[in-house]
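With one protein chain removed, the remaining protein chains of the complex are shown where they sit.
So that you can tell them apart, the chains are marked A, B and C in the order they are listed, and the count of residues begins at 1 in each.
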Amino acid sequence: MNNKRLIAVIGGGQCSEEEARLAEEVGRELARRGAVLVCGGLGGVMEAACRGASAAGGLTIGILPGDGPKDANPYVQIPIVTGMGYARNVVVVKSAGAAIAIGGSYGTLSEIGHALQNGIPVIGLNTWALSKNGKQDSSIILAQDPVDAVNKALSPGDTG
Amino acid sequence: MNNKRLIAVIGGGQCSEEEARLAEEVGRELARRGAVLVCGGLGGVMEAACRGASAAGGLTIGILPGDGPKDANPYVQIPIVTGMGYARNVVVVKSAGAAIAIGGSYGTLSEIGHALQNGIPVIGLNTWALSKNGKQDSSIILAQDPVDAVNKALSPGDTG
Amino acid sequence: MNNKRLIAVIGGGQCSEEEARLAEEVGRELARRGAVLVCGGLGGVMEAACRGASAAGGLTIGILPGDGPKDANPYVQIPIVTGMGYARNVVVVKSAGAAIAIGGSYGTLSEIGHALQNGIPVIGLNTWALSKNGKQDSSIILAQDPVDAVNKALSPGDTG
Partner (left out) sequence: MNNKRLIAVIGGGQCSEEEARLAEEVGRELARRGAVLVCGGLGGVMEAACRGASAAGGLTIGILPGDGPKDANPYVQIPIVTGMGYARNVVVVKSAGAAIAIGGSYGTLSEIGHALQNGIPVIGLNTWALSKNGKQDSSIILAQDPVDAVNKALSPGDTG
């Protein structure tokens, strides 16, 4: 498989209803477009995205922090057990052609940092905004809505 | 997915013809039985097992040590990119319900250690034998051939 | 040793002269106060901080991403070799009682995320500023200068 078709959805293990709605729609759209979803495998944004992808017949992979598959949300089809805690965040993004960030936990922030450090495009929906010395950093590609986010994740070169 | 259906095949990135033959047959049998194959994603035993599984219509996952998917053998369908070098060995075995060890590189030895440390059954085909203070250790379950190895991996409780 | 006396300095492997000056002074002040410096062990901010700490007689630990100690800057006294690439970022911050962030590479951003996710105080000198939905996030404790940063890192409870 071409990794460009494997898209990470990153976001908090707990999330607002609005974030869950966005994540579920992102998951559904990824599946419709034939992409494979990779995420951290837990609840919140991750669960909502997996639920959406599964409902639309897509494949879901969960890179789990704990020592067994039992923490995986019920929509994870392929649980990868790392036992590495949050160090697994880097695996979630490195495995993907692009990452869609929804909402903003600190774990998501670490994943955004790892993705950008590795040259992996990050598309943002209601997520962190970054600035440095009073100047905004524009590395996170802003999306209008879930369909726009998936479009940008699947062809990050066309985002201008 | 129940992790009991996800079986790790561990073995060297370079291997003998006999080891490749065993690995390919193990991969084929895993696919026939509906199991998913997880491995380190590189050449040698890993490639032969993925080739066998793919030929029989099975799903293959490669947990890669490097920084991108390009090192994956051509039969890896889902490349997971860890960037963690040999620390990824622990992820290969922890993700699986059982591990089938073929041949004997030192990387395989580390994976056998991690599997046994985590209570994951190890089935051996032409692999390491362990002893301590002159007494043999019998934790590695010996298999007669690839079909026997897959039988034992899919129902490790019945191995007596 | 109490981990509260082990302070992480995080920052880019390449940095401006001003960032190097800040990092060196932070390292020197940490050593003067009897704290141990932990960092990623490479160049830029990490090297400047280690140089300052070493000059003032302090102990320096480098958590290295590569496969051997040869990438360590010359002021790392204890090189820890992880072979885990950027996944080592999480180890740098988890080992510390607090982290001082200088400048703003994306690796530093991932470390800030990991630190905050783990409840480890982050003190910032010319580093990232975070906001979400137009609202500033104030989890990074701002410092005026290197001495102030070290004060805040060694007694993060007194920062209000």
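We take it that a residue touches a chain if its C-beta (ideal position, glycine included) is under 8 Å from a C-beta of that chain, and two chains touch if they have at least 3 such contacts.
Treat the numbers as computed from the prediction; the structure is a model and nothing was measured.
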item: Interface partners of the hidden chain - shown chains only, full complex considered; value: A, B, C
item: Full-complex contact with the absent chain, from C:56, C:80 or C:147; value: C:80
item: Residue numbers in subunit C that touch the chain omitted from display; value: 1, 3, 6, 36, 38, 61, 63, 67-69, 76-84, 90-91, 94-95, 118
item: On subunit B, residues whose C-beta touches the chain left out of the figure; value: 84-87, 89-91, 104-114, 116-118, 126-134, 137, 139
item: Absent chain, residues of subunit A that touch it; value: 67, 82-87
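Quick note on the criterion: only the chains that are shown with their structure count from here on.
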item: Other chains in touch with both subunit A and subunit B; value: C
item: Separation of mean Cα positions, subunit C and subunit A [Å, integer]; value: 28
item: Separation of mean Cα positions, subunit C and subunit B [Å, integer]; value: 40
item: Numbers and ranges of subunit C residues touching at least 2 other chains; value: 84-87
